[in-house]
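Only one protein chain is missing; all other protein chains are in place.
Note that the chains are named A, B, C and D in the order they appear, and that numbering of residues resets to 1 at the start of each chain.
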Amino acid sequence: MTSAAIHSPPVAKASGAGQTIFQRNLRQFAANRLAMASVGVVLLFVLLAIFAPFIAPHDPNETDLFRRLQPPAWQAGGEWAYLLGCDALGRDILSRIIYGSRISIFIGAAVIFVATTVGIAAGLAAGYFRGWVDVAISRLVDILLSFPYLIFAIGLMAMMGPGLVNIILALAYKEWVIPCRVVRGETLATRELEYVEAARALGASSAHIMVKEILPNILSPVIVVSTIRIAHVIILEASLSFLGLGVQPPTASWGSMVADGRAFILGAWWVSTFPGLAILLLVLAINVASQGLRDAFDPRFQE
Amino acid sequence: MSHNENLLEVDGLRTVFDTSEGMVRAVDGVDVTVRRGECLGVVGESGSGKSVTFSSVMGLVRSPGRIESGSIRFEGRDLTRLSPREMRAIRGRDISMTMQDALTALNPALTVGEQLSEMLDAHDEDLPARGGARRRAIRDKSVEMLRLVGIPSPDSRLDQYPHEFSGGMRQRIMIAIALAPGPKLLIADEPTTALDVTIQAQVLELISEIRARLGMSVVLITHDLGVVAEHCDRVMVMYAGQVVEEGATVDVISNPQHPYTRGLLGSIPRLSLRGKPIRPIQGQVPNLVGLPPQCRFYSRCPDRTEACLQFVEMRNVGSDRRARCIALTQEEVA
Amino acid sequence: MVRVRRVLFATAAALGLSLSAAQASELRVGFTLDAMTLDPANHRNRETETIIRNMYDGLVTRDGDMKVVPQIAESFEMVSPTVYDFRIREGVTFHDGSSLTAEDVRFTFERLTAEGAMGDGQTSPRKSLLGPVESVEVRDGNTVRITLSEPWPILPAMLPFQEVVSKAFVEKVGTQGLATQANGTGPFKLVDWRKGDAIIMERFEDYYGGAPSIEPVGEACVERAIFKIIPESASRVAALLAGDVDIINELPPFSVEQVKSNPGTDVMTVNGTRSFFVAMNMEGDLFSDPRVRRAAAHAIDKDLIIDRILGGNAARIEGILSPDAFAASTDLPVYEYDPEKARALLAEAGYPDGVEITMDTVGAYKDIAEAVASLLTKGGFNTRVAVGEGAQMTQKWRTKGGPKSGDMYFTSWGNGSLDPFDIFTPTHRTNDRGNSAGYANPEVDRLLDAAAIEPDTQKRAALYREAEQIVNGDLPYVYLWVPQDIYGVSKRLTGWRPSADSRINLHDACVD
Amino acid sequence: MSLGKLAERLLHLVPVLLGVSVIVFLMMALTPGDPVDIMIGDQNVTPEQEQAMREDLGLDLPVHRQFFVFLGNAVQGDFGTSFYHRRPVLDVIVERLPATIELSLVALIIALVTAIPLGVLAAIRRNSILDKMATVGSLLGVSLPGFWFGILLLMLFAVHLQLLPVSGRIGFSSEIEPITHFLLIDTLLRGRPDAFWDALKHILLPAITLGLPMTAILMRVTRTSMLEVMRQDYIVFAEAKGLKRGRILFRHALKNALIPTVSVAAIETGSLLGGNMIVETVFGWPGLGRLVVESVFLRNYPLVQAAVLFYAVTYVLLNFIADILYTTLNPRVKL
Partner (left out) sequence: MTSTANPLLNVENLSKVYEGRQSLANRLAGVQPFSVRAVNDVSFHVERGEVLGLIGESGCGKSTLGRAVLRLHEPTAGRVRFDGEDVTALSAGALKDMRRRMQIVFQDPYASLNPRSTVADIVGLPLRLHGLARTGAEVREKVARILERVGLNAAHLDRYPHQFSGGQRQRIGIARALISHPEFIVCDEPVSALDVSIQAQIIQLLLELKDEMGLTYLFISHDISVIGYLSDRVAVMYLGEIVEMGPTDDVLARPRHPYTQSLMSAVPDVDAPGKHQRVRLAGELPSPLDPPKGCKFHTRCPLAIDACKREAPVSEQVAPGHQVACHRLAEDLSVWETGAEAGTR
């Protein structure tokens, strides 16, 4: 109380603002220019993914061995029709990046969606019910956490065979423990709060308390963790490609483009650099935007 | 240095916070006088600016807050003009502070001994210059301080961490730290609010006792008029960033001049009032952003009139007695 | 302050030292894989053998033309189709100073071929490389006789893969000890094996000189030879360009130009021994039709891929055998690149609109397989490439007679011995290990079986050539090419030449 | 640290290790591909010879029998023989482990010594250019694919500038007799500053590549917790005491702010250990990670089994160490 009195203005919160909290948050978010720019970038990539067939200048899988490793347009030997140059099979890198955004965004989003859903359910159950449920889930989490991530993914990929769905599963199999841990910890803390007790005192069921009272309040750290993990997942997919277990050809994912292009990096830097930059840009934008959203929309972050 | 009766003189202090919603005038034209050896009670509810006033005195207002205007004279020197380095030398050595909750104010990761001895190390000028002698002297003095505030077996407890002490003991430790360099002024910010009544009584008594022994001045910030009544020579009542009433404790409590002071006294549930309705002040503290220049208590005052819709100054209402209400007529005081 | 200065001084000294430490007679090889073990009899790994072979010599070796020539053996002769005699050279010493005797040779082969001879009931995993060897014995003090249970004419071709160990040493340190210690008769002796990092060897001063038919004879040129393990291609090339290493293996064709244009480095190539081909599942409905198989052969423009992707560093083939292999035919009919014809053949087979197929391959071949697939697509085979892990693909395609699924398999088969027995038989004999196409032709089986035991070289070659003709007509595979092994070398390297069996023999290599 | 807690820790290890073993075995059992097939490769063997090899490796037993054989032996410290190295798996792993641990530790140290000061600076200069740069930099750090970034570093420092070596742990002229098998320590123990310098140059690029994402994460954690700590009453009180700024920042604030940093570092170190196979491959670092990945592809079951167990034990131990650190930083928590 004391520090609050000293460091934050002693303003009564009851200011009868004539606007809804949502409008106010939105305005606050809009004022954050960096975050707005990032949202723009993310949207741009999503649009790119959706409208890839209309945007991409070439068929991403059309090979032309005579254009093998053609440099970007501004370098000697480049052509403006192939702005970012061509890869080892003479495919247009720009078009592959545009189409690749579909796969990378899809893998990142799908893995995180699956993992977060499972993680939230498991974490809520462990943190809320405690007892043997918690012991069982926590033990499983321990086991999975102590299992090196890549070896686990490689093992699963080797077991299940190649394929997009299998990649998503192999990554999600372990990914869920991270949101699970976060949710469990937050749930343990939140379940002791008075408003949870109040709901119990009113006769609310466990399901109601978990979903309506606890979940909305722990969602924000989970979302923050999850957006950061999207970056990891996109990079992990790239790592699987590096080890030869990535998405199936000729489908382009940014990760596989970087991974496959690394062999040429000494002479044809563009093959892996442009998709690498695409990963960087998207991941950066997601992170900055999510941070901005959190700052604006989470009541706890407001002064 | 002039031998003034007044140890601290704050004049027209304005401390503001810049927030997204506008500028908050947390302290708006506050005058404070602390005399040598006295205990001044500062009473007010949350948001009244009582804590901000004294963190301004300590130079502890942090961004987005700042002191907009006013002077803070301590023994004649204007603290607002000191460099951070000079201010550091005054903090702790001349003006010390204790905070409401010793559990949060003591660093959980450092031993009590370390937190006590670093204070001595920073300010005590009577210590040997350096080396083992200094360390020993600091340790001895630390033990002495803990003994002074009534910690049993102080020598062994120096190496313990704050969480290993009970709430009352922690409060004593914080007081020991604050008093270690022998300050001239102790600002005790809600020293007992976090404590149980039986412990509260012990701690307040300790402060009074030490004040008497060391002859220092004490500013006791509290929301509890009972505490003020029992421990303070003078009292200053604050509301919404301003002082509304000031005077000798006995006078203020027995004959409150400002409607807010009256309301505050009326709000205290008392055994003697059982069965009778209490008359609480209606409404709540106004938002401090963009306040019109009128009496700040206007919206809650049972006696408000049209005349209150203007800036109201402090008025003298007797010897050593002032209040901020338009209904009072200014008395000329020599 | 004093301390800071001292640290700075030490740092400078260290810098100076490390700069002057580049010794002239040290040769470093940037190599893809570490040795699994240093025991010549206890592995089945080509890289391991390449490293070991610089410390251990064999009874025989191969010269620059891949001809089998005596090394520790002074000479050898085939006494009968099942009996070979080897005269052991005198004056050959092991690194520990002891002399090599015929008994060591006998012990070596005993250890390789006898059941449980490795100790602990273990049998050498290399036993199968010596086929029907029945017994090994010492005759007249310095002659070793190898007796076979049946005629096996390729024995001499298989012998360069086996190195001679010291009986006394093995008995002293045991099979366990031999895994990490080396006591061979080769040009280099082991200094330090930094597992996973490098194998450091130094010149063996008492070397007997090596095979007399391979010039120059004598001790190794460089004082120290090092195999430095760099698995990642780009890093390996980087190491060469940075001057960290003098030879790298498996230089990616793409980097050839860069290495060539770099002032201090150059490229060396040698005809490889690995044949690339696409297996077509003849058990499937689609490829059981010979017209469809022929269509696939016409759809693939081998020359284009050799030119554009392999940088010209490959020889096209019309049968399984490398042009350098024993009994390779030169007059096989050629399936020219002709996408129109491919479509026409498909239409004739009942697929006027083309077909949808999947081509399996492993990660390492993804690139080329995609190029092949795009060509097939243009020829009417709408081809999707499925990249799997090596072990999975082996399970799926090398079924040893088990039922097959899948359409096509882009793969390769190594033929270090350059003898058809090692490549032709496993890939074409009915239900054999490498028969990914599910090919079954009793006539071919008969020819291969006969050739395997035919002692007469001419007759053997004829048998293989006949089989190749039949196979070329049946076309269970689209035979693609044999890529060259490409090495990047530093220009300070002299006297070294890559070898077609992908060994890196450092005996003759010198650095300026 | 009470005896009870120690016992509890050790007991925790049992289900974790058992669970990990079961998962690896299941994976291996359900994964297509046969070690003997892979081992033989493109060579000719008779079915009898193949069967003999299989029996030699103990692969003729049904999977559950193999599992119990493994378990029984593992309890006695025998993890089997590597199919390829033909030596006890334990020996093979122990040879590679120091390199992996050394790399991970140096990466950890690099991460800590850059992340903590940066995080502190970013926090005390909140919203300054420096703060924003550090934040964006940290986001970049977690957004870079390690193998790509590693090769870029390699190109720059090893090929173009030729300042640092391309691969390996130490140069060939710096032969030193191992003591601890940690080269950075051994070179110093043997009094060879030149070799130490050499080893340091070798480890620099891989450690930076490996440590970068962790640096980014730790920086953000430190910044956040530092901001949180700076808001606490005890910092205000320390200021009220008139202490010097340095003492407030480093003695009062940092000691508390490091508590979450330490926990996160422990978890992330686990992922350093388990995630370094890619960096090891790029930089030719002779560590365990590369070996394990190779072994998965080669179906070298005993090695994968044992290595994964090693990782698990290391992970649990690391967390244990972090807990101890945690208690020294945070006396409120009693182990």
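The rule we apply is simple: a contact is a pair of C-beta atoms (placed from the backbone, for glycine too) under 8 Å apart; a residue touches a chain by one contact, two chains touch by 3 or more.
Small disclaimer: the values here were computed from a predicted structure and weren't measured.
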* Structure fact -> Residue positions on chain B contacting the omitted chain are 45-46, 150, 152, 166-169, 196-202, 204-205, 223-227, 229-231, 253, 263-274, 277-282, 284-285
* **Interface with the undisplayed chain - residues on chain A** => 12-17, 20-21, 193-195, 197-205, 208, 212-213, 216-217, 299-300, 302
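Keep in mind that, in the parts below, only the chains that are shown with their structure count from here on.
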* To do: Pick the chain whose C-alpha centre of mass, unweighted, sits closest to the average of all protein C-alpha coordinates shown.
  => D
* Determine which of the two chain pairs, A-C or A-D, is joined by the larger number of C-beta pairs in contact. => A-D
* To do: Go ahead and note the Å separation of the Cα centroids belonging to chain A and chain C.
  => 45
* What is the distance, in whole Å, between the centres of chain A and chain D, each centre taken as the mean of its C-alpha atoms? -> 24
* Touching two or more other chains - residues of chain B -> 55, 60, 99, 101, 104-105
* Give me the residues of chain D that touch two or more other chains. => 31-33, 151, 155, 159, 232-233, 236, 297
* Could you pull out which chain A residues touch chain C in their complex? => 61-63, 65-66, 68-69, 88-89, 157-158, 161-162, 243-245, 248-250, 260, 262-268
* Can you list the residues on chain D that touch chain B in the complex? -> 232-234, 236-244, 247, 251-252, 255-256, 259, 329-332
* Asked: Given the complex with chain C, which residues does chain D contribute to the contact?
  -> 31-34, 37-47, 49, 52-53, 56, 84-87, 92, 95-96, 99, 151, 154-155, 158-159, 162, 165-169, 171-175, 193-194, 196-198, 201, 281-287, 290-291, 297-299
